[in-house]
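Data block below; observations after.
What follows is chain A.
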Amino acid sequence: MTRLSFSVGFAALLALAPAQAAELPESIKQAGALRLTVNSTYAPMEYRDPATNQLVGLDIDLANEIAKRLGVKIIWSETPFAELIPSLQTKRADFIISGISDRSSRRETADFIDYLATGPQFFVLTENAAKTVMDLCGKKVGTTRSTSFPIEIEKWSKQNCEAGGKPAVQYVPGENSIDVRNQLKQGRIDAAVQGSETLPYAQQQEAGKYRVLGEPFSSGYQGIMFRKDDTALREVVTQHLAAMIADGSYKAILDKYGLGANAVAQPMMNAATQ
Partner candidate 1 sequence: MRAAPTLAGGFPDISELTVARQAHWRRWLTAAAIIVVLAAIGRAFANGQIEWVYVGRFLTATAILEGIVNTMVMAVLAMALGIVLGVVVAIMRLSPNPVLTSVAAGYTWLFRGTPLILQLLLWFNLALVFPTIGIPGLWSARAVDVMTPFLSALLGLGINQGAYTSEVMRAGMLSVDAGQYEAAQAIGMGRLRALRRIILPQAMRVVIPPLGNEFIGMVKATSLASVIQYPELLHNAENIYYANSRVIELLIVAGLWYLLVVSILTPLQMLLERRFARGSLQIAR
Partner candidate 2 sequence: MTRPIVAIRSVSKAFGEFQALKRVSLDVWAGEVLCVIGASGSGKTTLLRCINQLTSIDSGGIWLDGELLGLREEGGRLHRLTPQQIARQRLKTGMVFQRFNLFPHRTALENITEGPVQVQGRKREDARAEAMELLRRVGLAAKADAYPAELSGGQQQRVAIARALAMKPMLMLFDEPTSALDPELVGEVLSVMKELARSGMTMMVVTHELGFAREVADTVVYMDHGAIVESGTAADVLGAPREARTQSFLSAVI
């Protein structure tokens, strides 16, 4: 093992070493609460239960469990997706756990602790003629415009459609995932793209309505987003997340939402390649 790779490996390990018991930052300890904000239009990660109007979801459950182990409560707030990163920057939120993808473009001022495997996925209405993802070349594909998916679609189209002489995918913007599914139902778009973690829930809600095409066409991770200088908070949260993975409570929460297959073996930092 070369000296360099040894140092890098050691450094990575150190970054996640649970050996040193990291402490909760003073301000949070004093407040006795974590301030978290979510974009609650993203079932099953975070959404309002239509029956009870309560804030529920995989991220909510994970965060609640982490907070319980930290001995603090959570003050929840909601915000549009595009406001998540600014909320972190302005310290309105202590960290972001809201179905946000770990991307290098976002790592300028933040670090991600990856906790869920994900990737953009094509899906269509069940009766649609498309059989494989290649049938989508030249078709209208929609996604939420405030996410990173428009860029992913463009990249996929260039690599898979245009490179093979086929017409490019036509991207159609939507305001949020509900708006996108709405457009799909109305026939304004032929296919839609959402994070693979949202599709089991959507299919369960409207049984038989949607059909997934292929696999997630770009693999990545959802990450808990921390400010770059907030190392203490990041380390203590990572410790507890690792513990949850070890004792099975993490898997239990994922299974509750049908996302057991998206589990990660351990929390990783900035591991996504996009």
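The criterion applied here is as follows: contacts are C-beta pairs under 8 Å (C-beta built on N, C-alpha and C of every residue); 3 or more make two chains touch, one makes a residue touch a chain; residues count from 1.
Per the selection procedure, all candidates are chains of the complex that A comes from, given by their letters.
From a predicted model like this one, the values you see are computed outputs, not experimental measurements.
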Request  = Check 1 or 2 against chain A and report the one that touches it in the complex.
outcome  = 1
Task = Can you check the complex and tell me which residues of chain A touch candidate 1?
result = 82-83, 85-86, 89-90, 106, 145-147, 151, 172-175, 182-183, 185-188
